[in-house]
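Of the protein chains in this complex, one is absent; all others appear in place.
What follows is subunit A.
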């Protein structure tokens, strides 16, 4: 039964060799809260995958199960072909995790804690490699500092260094830029891209839609423990995106003439702008007709521009549509 399902999913997603494969995964906590409902998900080798969802959607639970921190109720997960429970050693060796909370030791030095992580994951000491990670993350100067003496942003870097210490092939970043300043966020994005180039698969969860929009190859939207959709970012934007045409009027209107009333056309509250929403996918956008009819009604405009809806709009409408 299971292997059959598996092949079906593989065919459906068109990815013959997923690095992570989640099937039929559910999790109900002891409190009775169902955090995940029958989740199927495949992560492709070498991609940056963004898991997008509101608070309590199940993002962290999903990651925690894959990383071995939470036991699944039902379902299976494989990482690089290894079952995460039966074959946990090779599976976990491949995975690095940067959790959401800044959970670090206080009294250890940066150098000690990063080397500890490497050992914990079963790798022999490699000071040269650790040095390179610390330098890449601008932590080298702080290597002998106690962790508690570091700023929040620096602690975040330490946690990334710990996650990378054992040279994982898969990196999970749980809300990596929550509460992080602009500079660190930029550094982090650069680092993520660099890692991807070196062949690391990256899965990040985020609230910041701009982050998913900027970074991800594919986006999975999760809500109430269910994966609503998984789609290539550009396809998603195209498929669900709306375009808006904004007309800046010559003179403000009191109200929209009755003949022009339509669900696609709205007058801004100050009456100075008309906003026309249209579907990018449809053959007929209706713009030409709109402009002609405005002319007929003697409505002049001095400027116009179009804008595409952001991923944020798409996301909000998706989540609303489901709830």
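Simple rule for what comes next: a contact is a pair of C-beta atoms (placed from the backbone, for glycine too) under 8 Å apart; a residue touches a chain by one contact, two chains touch by 3 or more; residues count from 1.
Criterion: contacts and distances are computed from a predicted model.
Taking the options "Transport permease protein", "Chemotaxis protein CheX", "3-isopropylmalate dehydratase small subunit" or "RNA polymerase subunit sigma-70" in turn, only "Transport permease protein" matches the UniProt protein name of the chain that is not displayed. Contact with the chain that does not appear here is found for just one residue of A:44, A:59, A:92 or A:142, A:92. The residue from A:120, A:149 or A:229 that touches the chain not shown here is A:120. Here one chain is not drawn; of A:101, A:181 or A:214, the residue touching it is A:101.
Of the residues in subunit A, those that touch the hidden partner chain are 29-30, 64, 67-71, 88-93, 95, 97, 99, 101, 103-108, 112, 115-124, 162.
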